[in-house]
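The complex appears here without one of its protein chains, the remainder shown in place.
So that you can tell them apart, the chains are marked A, B and C in the order they are listed, and the count of residues begins at 1 in each.
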């Protein structure tokens, strides 16, 4: 099983909320979500938790490219522009630190017009448990 | 319509992910979520985005207690202990700043045993648009 | 040498900026700074970096109470009220997570009137290098 398959099938919360990894390359990952009625908050814009989950899945695809399993220990999200109903949002992430135990990454969320929707930064913790994927994609 | 009704019915993303406001008092709000199969990430623990959404709904219940509509402009979450399948998680929030334009709050997520699962801090931005709820709960 | 002596003498940056640990108890630490001309920013309020350093020293006093040496890997600060010239600021910190490798803590900065000036949250990373203090204070 590839890392992409593992995340797209195994992350049930992301999957049922319409979020899928679209690309994983060494040091880079992307995910996509189309904002539907199901992502609306009470103010009729995309719920922050939906944007957060989109970025978080990208983070998982970055920090698990390495030898051992890793997970987020903290994340910060800055909202710049509201995610609108019908938009297709792309999150693209890159490492800001490849520290062996506590890697860090940044994920930028944009819409189909390239508008910068949100910036997400996170730090992970790497366990001693090896990953065993057959590849990235 | 009360603020609680507005959020519990209007926040479709929170609602369809099993998250509901349970209490709103002046300066305090609580929400609850039972961790089910639908909240699992690929590592078989509660997805960070689900914890985030739980805390974010509480934040909305705090910053919208005031005269004008407000929304989060940034949030930080620290994960302390994994949210386990079957747990009932409660998020409780309080203001750390009641600044008229950029209020801040902290939300603590615990499980049914009182274990501290996550700490969420956020800052909001208050628009010039008045809220018109019939009450908090 | 106690942990308090180690930090108050060894943290040269904090020391030369008028910041000193005043109390360390198990799971709690406090530091103090009187806001002088030397802490002013161009807007004539206490520079954010001075508030940050005050809180950061408290964080060091918390995470180094344990068996092994630890240091901050990230921190978030929320500013609530400006720190005024002549104020005496106290930062008080407590653990939010006692995870053996990646502990977390929160530090609240208040002035002499109890006004909440800033909220600081941070996460540390614990090395395999043992601490060898003769005590906390």
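As a convention for this text, a residue touches a chain if its C-beta (ideal position, glycine included) is under 8 Å from a C-beta of that chain, and two chains touch if they have at least 3 such contacts.
The shown structure was predicted, so the numbers you read here are calculated from the model rather than taken from an experiment.
Check C:60, C:89 or C:109 against the missing chain and you find that the one touching it is C:60. Across B:76, B:90, B:106 or B:119, the residue that sits in touch with the chain not pictured is B:76.
Chain C residues in contact with the hidden partner, per the touch definition given at the top, are 6-7, 9-14, 16-17, 37-50, 52-53, 56, 60, 69, 71-79.
Even with one chain removed from view, chain B keeps its contact list with that chain: residues 73-74, 76, 101-102, 104, 123, 125.
As for the chain not pictured, it touches chain A at residues 76, 78, 80-81, 96-97, 99, 104, 106, 116, 119, 121, 123.
What we mean here is this: only the chains that are shown with their structure count from here on.
Taking each chain's centre as the average of its CA atoms, chain A and chain C sit 32 Å apart.
Remark: chain A and chain B have CA centroids separated by 21 Å (rounded to whole angstrom).
Shared interface positions of chain B, i.e. residues touching 2 or more other chains, are given as 76, 78.
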